[in-house]
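Left out: one protein chain. Kept in place: all the others.
Right, subunit A next:
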Amino acid sequence: MTPALSVRGLTKSFDALKVSDGISFDVAWGELHAIIGPNGAGKTTLIHQLSGSLAPDAGRILLGGHDITRLSMAARARRGLARSFQITSILAGLTALENVALAVQARSGSSFRFLRQVARESALNDQAAEALAAAGLAGAEDRSAGTLSHGEKRQLEIAIALAMQPKVLLLDEPLAGTGHRESAALLDLIAGLKGRLSIVLIEHDMEAVFALADRISVLVYGRLIATGTPDAIRADAQVRAAYLGDEEGA
């Protein structure tokens, strides 16, 4: 079976600096694949190329076997690639429900409809409310997205992604900036998604990564130096030397 996401020889340079150096990996259907690496390893550049906000110099990205390397971010999203952002990205002036209903709207029929009131389209609202509830935000439907707490905004991003019914979900440091209680709730949420979606997770919290991931890829200076199960990665001498060795208890 073709993998959900397939990355082949992805290369990107900023002037002389190779930020992505021939990166290749596969994400199987239903797999949670984490990508870790020290600061400056090129994780953010990688996720920008996967989501389509940055074009690679060389290499290919396949979503469910289809080449999406040259597609815009919006076109990738319509084909089933959802992402959350490292820095929270929501529609602050709209309600939580409207944020999610727009994601439903994007995949259900034309949006060049001018007269019928969208707030009365129960098909959109019902699916949006369902996604909000799945992300632990039941009851927050009518709150303005800008007034949600940081952790709730993180949950809202996941609700938006769920409402897209994606094939692959890119989570870019979903725990960044969250407090202890908030991150525990988010971890539960991500753990609950495991197996239902194919997920690429970029995250600094090693404890979380090793607890959640089916497989882990280690990125150092733009190269993937290892890919394997959490146990294999923990035991990998090269990884320990390059990255984990200096982190106590990792």
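The rule is simple: a contact is a pair of C-beta atoms (placed from the backbone, for glycine too) under 8 Å apart; a residue touches a chain by one contact, two chains touch by 3 or more; residues count from 1.
Note that contacts and distances are computed from a predicted model.
Participant: Under which of the names "Amino acid/amide ABC transporter membrane protein 2 (HAAT family)", "Sulfite reductase (NADPH) hemoprotein beta-component", "Sarcosine oxidase, delta subunit family" or "Rieske family ferredoxin" is the non-displayed chain listed in UniProt?
Facilitator: Listed in its UniProt record, the absent chain's protein name reads "Amino acid/amide ABC transporter membrane protein 2 (HAAT family)".
Participant: Kindly state which of the options A:R78, A:H150 or A:R196 is in contact with the chain not pictured.
Facilitator: Of the listed residues, the one touching the omitted chain is A:R78.
Participant: If I consider the whole complex, including the chain that's not displayed, which of A:S6, A:S20, A:Q49 or A:Q105 touches that chain?
Facilitator: Of the listed residues, the one touching the omitted chain is A:Q105.
Participant: Among A:A16, A:L115 or A:A237, single out the residue that touches the unshown chain.
Facilitator: Only one of A:A16, A:L115 or A:A237 touches the chain omitted from view, namely A:L115.
Participant: Just to verify: which one of A:A28, A:L91 or A:M206 makes contact with the chain not shown?
Facilitator: With A:A28, A:L91 or A:M206 as choices, the missing chain is touched by A:L91.
Participant: Across the whole complex, list the residues on subunit A that are touched by the chain not included here.
Facilitator: Against the missing chain, subunit A presents residues 51, 53, 72-75, 77-78, 82-83, 85, 89-94, 98, 101-103, 105-107, 110-119, 121, 160, 164.
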